[in-house]
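The structure under discussion is supplied below as structure tokens; questions concerning it will follow.
Heads up, one of the protein chains got dropped from this complex, but the rest are sitting where they should.
Showing chain A:
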């Protein structure tokens, strides 16, 4: 676990915008205070530069908070770390297992039962069916939904119950690197305490946390390094 690290050197991430009437889009976006930088590349295609020359190195023990406006590049950064958007140029090396808590209920299906959804969610998190089988009882117990509800389609759940299940599966895996978009909070007061404890434990057992957040309190509480994003550029600020 101590071996895991993230090393980013001069990362550049640009989104091509197809079918855009580029002049008007360019005008309207350039003047905006939020968002990445809009420019057109050599082929006169409109591109949005989401990350611009970003370099940093994360070591075990680093708890990084990403702060900045909407559209400043925080979520894009998380997705780049998750491997979704390979940078257009620059170098990114991520060593260690990653768990992405960006979307807790990704992979879940309303028509499937609670138990089936534990598998569906687990598989999308990168678990093998045998691993999910092992954790099944623990996940079911943590969700407090009970045998009866877990055998019912998830569409019959309240949104709170649905979130509990998603949370229970999503936090069942230990991992070297945890990516999170806003600190997760779930449901009613009593469950929320339990959930907070579990989430803190997942984070403590991980080597590296990267948390994108709009809440300065949360970042202050959880993080020992803070990266501020502005127009896709990154500056490390003291905590």
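In this section, a residue touches a chain if its C-beta (ideal position, glycine included) is under 8 Å from a C-beta of that chain, and two chains touch if they have at least 3 such contacts; residues count from 1.
To be clear about the criterion, contacts and distances are computed from a predicted model.
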item	value
Protein name (UniProt record) of the chain left out of view, among "Protein-export membrane protein SecF", "Lipopolysaccharide transport system permease protein", "Oxidase" or "Peptide ABC transporter"	"Lipopolysaccharide transport system permease protein"
Selected residue (touches chain absent from view) among A:46, A:72, A:98 or A:118	A:98
Residue ranges of chain A at the interface with the undisplayed chain	15-16, 18, 79, 82-87, 91-98, 100, 102-103, 106-107, 109, 111-112, 116, 119-120, 123-126, 128-129, 153
